[in-house]
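Left out: one protein chain. Kept in place: all the others.
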Amino acid sequence: MANIITDETIEYVGILAKLELSGEEKEAAKKDMGRMLDYIDKLGELDTTGVEPMSHVFPVQNVFREDEATNGDESEKTLQNAPEEKDNMFVVPKTFE
Amino acid sequence: MAKEYETVIGLEVHVELATKTKIFCGCSTAFGGRPNSHTCPVCTGMPGSLPVLNKKVLEYAVAVGLATNCDITRYCKFDRKNYFYPDNPQNYQISQLYLPICRNGYVEIETEGTAGETSGETTRTKRIGIHEIHMEEDAGKLIHDEWEDCTLVDYNRSGVPLIEIVSEPDMRSAEEVIAYLEKLRLIIQYLGASDCKLQEGSMRADVNLSVREVGAKEFGTRTEMKNLNSFRAIARAIEGEKNRQIDLLEEGKPVVQETRRWDDAKEMSYAMRSKEDAQDYRYFPDPDLVPVSISEEFLEEIRSRQPEFRTEKKKRYKAEFDIPDYDIEIITGSKHMADIFEAAVELGAQPKKVSNWLMGETLRLLKEKELDPEDIRFSPNHLAKLIALTDSKAINSTVAKEVFEVMFAEDIDPEQYVEEKGLKTVNDEGALRKTVEEVIAANPQSVEDYHNGKEKAIGFLVGQTMKAMKGKADPASVNKMLKELL
Partner (left out) sequence: MEKTELLALSAVELGRAIRNGETTAVEAMEAVLAQVDRTESQYNCYVTLDREDALKRAAEVQKKIETGELTGPLAGVPVAIKDNMCTEGMLTTCSSKILHNFVPTFSSEAVLNLEKAGAVVIGKTNMDEFAMGSTTETSAYGVTRNPRNPEHVPGGSSGGSAAAVAAEECYFALGSDTGGSIRQPASYCGVVGMKPTYGTVSRYGLIAYGSSLDQIGPLTKTVEDCAVVLETIASHDTKDSTSLNREDTDFSSALKKDVQGMRIGIPRDYFGEGLDAEVKDAVLAAADLLKANGAIVEEFDLSLVEYAIPTYYTIAAAEASSNLERFDGIKYGYRAEDAQGLHQMYKKTRSQGFGPEVKRRIMLGSFVLSSGYYDAYYLKALRVKAMIKKAFDQAFEKYDCILGPVSPTTAPKLGESLSDPIKMYLGDIYTISVNLAGLPGISVPCGTDSKGLPIGLQLIGDCFGEKKLIQTAYTFEQLRKEGK
């Protein structure tokens, strides 16, 4: 199934994951991902019919918190590591056209 | 001959829930406050932070589900919806895709009888299917900074709980869409689950719309429209999008499945998609949250707490209170107004009088100030006191209206206010007689007119007396005194 990894796939996954690979990195990624997927295809050997996908290993359920405010104004902490800050807000390149 | 088209509409309605705190952390959901003052590591996506579900969110979601005839999913989970955008601090939104909390519900709306309907009645009931309701977190706010041509991010709204109500594509016109939204709004307001204000964004609707030739079996390609923040905008956007799609089809061009942003000022929509936006959300179960399992007891508890909804309330009002159907319609059209009405009646005010204040001055002032009934700030206690003051003739109706305006704006205590401002009707007969005598002496012409049979002249004299007494007299007593002295 490794042949599913084309240049377009790498391009597409790059858009999803917000990664920009150099030409060299792209070639390596294509090769690595192809090999990894070949390897993962091994799972196809197993008949999993009727097996429920298991996300959590333990049947822990219903973990809630009460609707009570526990936090005060923590904006200083929130912004402490901001690469760029203005008026108590994070600065990002403009998102509006 | 021109083809005839039918519009097919489904809605995705987001409602901000009225919890005190956010869905996954203990930050306040209150509006206002300086930017990022209601934030913590969880709702700003700090590394190492983890979410824990607010129980109240689940209760509200189930309550809305029950009120909209949904099946409640007994074992539900949260999923991550992955996409990069600065208002989304983790770059994934915690939502529900695979096992949403509610499914397969419906609400009934009243619509005008439409063409093709055989029913002779002017209104009919139509069922709008609800595909699902899921719980999710809201995003932060992006503010454009004109000066530096950049965007600023405030995460105060990030993590505010939402439910998204996804309808079936059962609506065929803007009227049906608005009737459906009104219905949802009332149900949710009655539950106290949200104030559902479109303008403020606590209720938001995305419209999925397609057109097809009348009689066609397959749906056309749909588009999704966002940024609709009033009923008017929704109606206009539906009209605009319908026409845009019909034009495309008439020209033999395909409709592209895409998300479009409605610009209400320009009455146009724009495609939002860019090549950096693959719309592949890679949903998967959130490993940081555990499944929710809903027991029969939990459901029973929510069921037992369900309020009296509008239909039952209308019936009860009709049976209990001697007020016109029209008044009932308006009062029950807002949970908040119905609450005020019932509380004031409970405090001893006569239902008809309470209704009159609501239908008259309240609606007038709401309209004048462009407010919703949900914005009414005066307490039922103060309204009951005001009614008692007029009942006992302690103030006259003109003064009452003045006091009401102040009460409407600031929720003052009318008793205290009347006392402080000295607005009580003067019941001192000597003082009244003296003023009336002075008015008669000062207006010989009117006196003469009155004696000559001009009944209207007495009205003028009553007005002059009221004016001289700065309004603090009972007009009926003035009238009586005048007639006596003339």
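Letters A and B mark the chains as written, and numbering starts fresh at 1 in each.
Methods note: a contact is a pair of C-beta atoms (placed from the backbone, for glycine too) under 8 Å apart; a residue touches a chain by one contact, two chains touch by 3 or more.
A quick note: this is a predicted structure, and the numbers were derived from the prediction, not measured.
Q: Based on the whole complex, identify which of A:7, A:27, A:68 or A:84 touches the chain you can't see.
A: Considering the complete complex, A:84 is the one touching the chain left out.
Q: Among B:49, B:69, B:227 or B:259, choose the residue that contacts the chain missing from this document, as touch is defined above.
A: Touching the chain that is not displayed is residue B:49.
Q: Which candidate, B:288, B:301, B:322 or B:429, sits in contact with the chain we can't see?
A: Checking each option in B:288, B:301, B:322 or B:429, the one touching the absent chain turns out to be B:288.
Q: Applying the definition given at the start, please give the residues of subunit A touching the unseen chain.
A: 9-10, 12-14, 16-21, 25, 28-29, 32-33, 35-37, 39-44, 46, 48, 51-58, 60, 63, 65, 74, 77-78, 80-84, 90, 92-95
Q: Which subunit B residues would touch the chain omitted from the figure, given the whole complex?
A: Residues 41, 44-53, 80, 82, 84, 86, 89-92, 151, 153, 276, 280, 282-284, 287-290 of subunit B touch the chain absent from view.
Everything below uses one rule, namely that only the chains that are shown with their structure count from here on.
Q: So what's the Cα centroid distance for subunit A and subunit B, whole Å?
A: Taking the mean C-alpha position of each chain, the two centres sit 38 Å apart.
Q: Taking the complex as given, what residues does subunit A use to touch subunit B?
A: Those residues of subunit A that touch subunit B are 12, 15-16, 18, 55-56, 60-71, 73-75, 77-79, 86-96.
Q: Please output the residues of subunit B touching subunit A within their complex, sorted ascending.
A: 19-21, 25-28, 33-41, 44, 52-58, 77, 82, 84-86, 142-145, 148-155, 275-276, 278, 280, 282, 285, 287, 289-293
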